[in-house]
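Shown below is the structure under consideration.
Here the complex is missing one protein chain, while the rest keep their positions.
Here is subunit A:
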Amino acid sequence: GPLSERHLMDVRLGELPAWLATRDFSPQGLLGGVQKAWSSYYNKYINVRKGGPAGISMLLAGYCLLSYGCNYQHIKQHRWRKHH
């Protein structure tokens, strides 16, 4: 279909900037996007009859990565080698 209505996974690499241009970056739009992402994740991995560890473990792993990235400048000082 038209570019603005496709999901991110269906967009080709060359069309990515064009697709990003069609996205709605106002506060409501961003909030709506976050809500949609969360609801799709929730309904796929958490809101099921027999869930497993996958639901929260992915969230915790993402949190770990995010916090590592936030504290990277501080962690960089504990490197073992001086030159890489």
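What we mean here is this: a contact is a pair of C-beta atoms (placed from the backbone, for glycine too) under 8 Å apart; a residue touches a chain by one contact, two chains touch by 3 or more; residues count from 1.
In this section, contacts and distances are computed from a predicted model.
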Missing subunit (named according to UniProt) among the choices "Histidine-containing phosphotransfer protein 1", "ATP synthase subunit b", "Neuronal-specific septin-3" or "DELLA protein": "ATP synthase subunit b"
Contact set of subunit A toward the excluded chain (per top definition): 44-55, 57-58, 61, 68, 75-76, 78-81, 84
